[in-house]
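Notes follow once the structure below has been shown.
Left out: one protein chain. Kept in place: all the others.
So, chain A:
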Amino acid sequence: MAKMTYIKAITSGLDQVLNDDPKTLIFGEDVGKNGGVFRTTIGLQDKYGEDRVFDTPLAESGILGLAIGLSLTGWRPIPEIQFMGFTFEAMDGIVGQLARDHYRFGGQKNFPVTVRTPFGGGTHTAEMHADNLENYFTSTPGLRVVTPANPYDAKGLIISAVESDDPVLFMENLKLYRSMKDEVPDEKYTVPLDSAKVVREGSDITIVAYSAEVNESLTAADALAKDNISAEVIDLRSLSPIDTDTIFASIDKTHKVVVVQEAQRMAGVGAVVASDIAEEKIMSLDAPIGRVAAPDSIYPFAQAENDWIPNADDIEAKAREIANY
């Protein structure tokens, strides 16, 4: 087993699916010779040829149209949208078409497309590169939305996403690409597409988070532990569907919960989690549901990102408040 960065783990997973299934195709802006602007697809064109890994013209709606049309002719497309902010240009393709097509055919045809796209704040990108836009997609029936928080899950989830016959939006966190390393098996393995994971066990309070906020939550949990507050941290991994079973089981143990997201408070994944908890587990709670989220402004100018994105201190403070309620 090798230590791998998050980005290398994704590359390794893509290598695996290209190797396993000759019908898989990777395409998008700069993904070929250049290996993607972040080098996520580096080496794959050399290894599998330009027929399987290729550059497209610069147009995101065209890229999604390509993916849908290729599905109709028997291919398993893995398009990349270079930054999540550019998914707006492909909104009809993803939400208006891809997510609905299996349903439209009455289940007779599959559209096994995995749309990969980087997102997430903290790397001082240009505007529209870092926003957490998952909310627009998690409210779309027919589309699965997953996002790994560590290299191990990154490889296992990308393989599961590509192998799934449902369309999947695979969100890759920009800040995590090269900031963390994990033991990642060289061989093939999968991580289920619709399951959350308890990444730290605890007994006093549950912290539900996803993507980069999982690490922030783990840091907060360390700080809370010094004051004998035992926090259980759950990584959602799948934002649609949400694995409520894992969350509910934890709440039955801790009776307190804080829901964390990097997106603005009004942008809904945390709100959906909170409402699921309120609907099913309110009698098990000993305190109000706590929420940690970015404020409801437009995504901040890059220089101010660190003042805006919720961090371990914010999570620790909210968890302390709820734990001591």
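Operating definition for what follows: contacts are C-beta pairs under 8 Å (C-beta built on N, C-alpha and C of every residue); 3 or more make two chains touch, one makes a residue touch a chain; residues count from 1.
The rule is short, and it goes like this: contacts and distances are computed from a predicted model.
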According to its UniProt record, what is the protein name of the omitted chain, chosen from "Zinc-finger domain-containing protein", "Pyruvate dehydrogenase E1 component subunit alpha", "Peptide ABC transporter permease" or "HTTM domain-containing protein"?
"Pyruvate dehydrogenase E1 component subunit alpha"
Of A:72, A:128, A:278 or A:304, which sits in contact with the chain we cannot see?
A:72
Which residue from A:11, A:40, A:135 or A:164 sits in contact with the chain not drawn here?
A:164
Residue positions on chain A contacting the omitted chain are 25, 51, 56-57, 59, 61-62, 64-75, 77, 92-93, 96-97, 102-108, 110, 141-142, 144, 164-166, 194, 240-241, 243-245
